[in-house]
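Every protein chain except one is present and positioned as in the full complex.
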Amino acid sequence: MSREKILAAVKFNQPTANPLPDMEVLNTLTDVRTELLAKYKTIATAGGSFVYEVSGFDEIKTILKNEFKPGVKIISALDELSDYIYADTVKHEDGHTFADVELTVLRTNLGVAENGALWLTEKEMGSRVLPFIAQHLAVVIGKDDFVPTMAQAYQTIGEADYGYGSFISGPSKTADIEQSLVIGAHGPRSLSVFILL
Amino acid sequence: MFVPCYVDQFYPKAAIATLELLEKLGCEVHYPKNQTCCGQPMANSGYEHLTGGCNNLFVDNFSGYDYIVCPSGSCTLHIKEHLHADGKEEQATEIRKKVYELTEFLVDVLRVKQLTATFPYRVGLHQSCHGLRGLRIAQMSELVAEPFSKPEQLLDMVNGLELVPLSRQDDCCGFGGTFCVVEEAVSAKMGKDRVADHVSHGAQYITSADLSCLMHLEGILRRQNSDVKVIHVAEILNHSM
Partner (left out) sequence: MSTATTKDHPHLAAEFNRDEPRVNWHDETLWWVRAKRDIAAHKLPEWELLRETASQIKLNVLSNLSTYLEQFEANAIKNGIIVHWAADAAEHNQIVHNLLEQRGITKMVKSKSMLTEECHLNEYLKEQGIDVIDSDLGERIVQLANEPPSHIVLPCIHKKKEEIGDIFHEHLGSAKGESDPKILTETARQHLREVFLTRRAALTGVNFAVAETGEFVICTNEGNADMGAHLAEIHIASMGIEKIIPERKHLGVFLRLLTRSATGQPITTYSSHFSKPQDGTEIHIVIVDNGRSIQLGREEFRNSLKCIRCGACMNTCPVYRKSGGHSYHTAVAGPIGSILAPNLDMKKYADLPFASTLCGSCSNVCPVKIDIHDQLYKWRQVIVKEGYSPKTKTMAMKAMALTLASPTLYRMGGKTGRLVFKYAPFAVNNKLNPWYNQREMPKAPDESFGEWYAKRKGAKNS
């Protein structure tokens, strides 16, 4: 059996134990909690995200009304945005049925300042394909939900038992054609981030 | 003084300048006359196992000195990393501890703070890879670390010398030992691009701590009928009008 063959070969050939490094210094060095919001905004914007600081859901509704034509299919995981299809009611449908979704609005409580990333698990997504298949993505996050770096992000995630999760740091993009950056590859063409103050 | 084989045969002026400079700075310099080569051309080509004779000769020639100074980064690095001699391992180890490339010797051991040299020209400094990334005689651009440069520190002490900026401060020249003939097309292209960088920034001279790089760049410059010349750092640091 290949499994046994491979494991035996690995066991035979692997070198003697090298201990894991102590990550304390690194974790402490990176745990700088000042200016997190400002840092997040700068980096997320540089990565192509549209970042809005909002005081409440009415503001979000207004912005979305301006940005998206009436009649397009919008699915939202937030019950505060009652105008849209509620993700909870459709999340068990086949992912293919979301092919005509124009906008998905989701909620998260973890963002990373150093790279503009937002952490969403399938619980926040409703259906895994939703934040990818929609033409546009919007995410709502609280102003105190940011951590400095990925080190602190994983400390926050801890031992959470998710079936799927993704750090999403901007609109989909590619630079495969002569290193020319093009926003909008196979995932959403835009990412709008609403920070609730 | 350890003089690389090709310096001995083709660029003796650099070795003469090294000798004169060290004597000027108060050193008692001896050139063991039976030295030949460090063995790098064979070792880098995969024939390290043939360098025993070379290594033994090196140990015989260079045992018993306080310091061994060499005007070449790559040769110094090779000795530092690869000198071993059957039956003379202790002496080999001693030598490896005491071998220095010229600019690191001047800065770290002699702690030179001023020079009486004059060289009123625009000069491009080529950072040869072995000296840079091997011996750490300057900070390489890859690392996130404090910048420093021993050759530059010394060149700053030379009257009238103007160092030109470069687009790529430590891209390899493409010599690489037998690489220069085995991969001739890429080697020549790498050399041409380095030359173009220096020339486009107005260099009248290209200098380096390593003549292997300079030999390669000079080959290209002369093929281009260029007025730009190459010169080893020792010759600049020892230069008077």
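By written order: A and B. Residues from 1 in each chain.
Definition applied: a residue touches a chain if its C-beta (ideal position, glycine included) is under 8 Å from a C-beta of that chain, and two chains touch if they have at least 3 such contacts.
What you see is a predicted model; the values in this text were computed from it and never measured.
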item	value
Touching residues on chain B - with respect to the absent chain	3, 5-13, 15-16, 19, 31, 33-37, 39, 41-54, 56-57, 129-130, 133-134, 140-145, 168, 170-172, 174-193, 215-216, 218-220, 222-223
Residues from chain A at the interface with the omitted partner, ascending	1-3, 5-7, 9-21, 23, 25-26, 29-30, 43, 47, 92, 95-96, 99, 112, 114-117, 122, 127-129, 132-133, 149-155, 157, 159, 161-180, 182, 184-188
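Basically, only the chains that are shown with their structure count from here on.
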item	value
Chain A-chain B separation of Cα centroids, rounded to whole Å	52
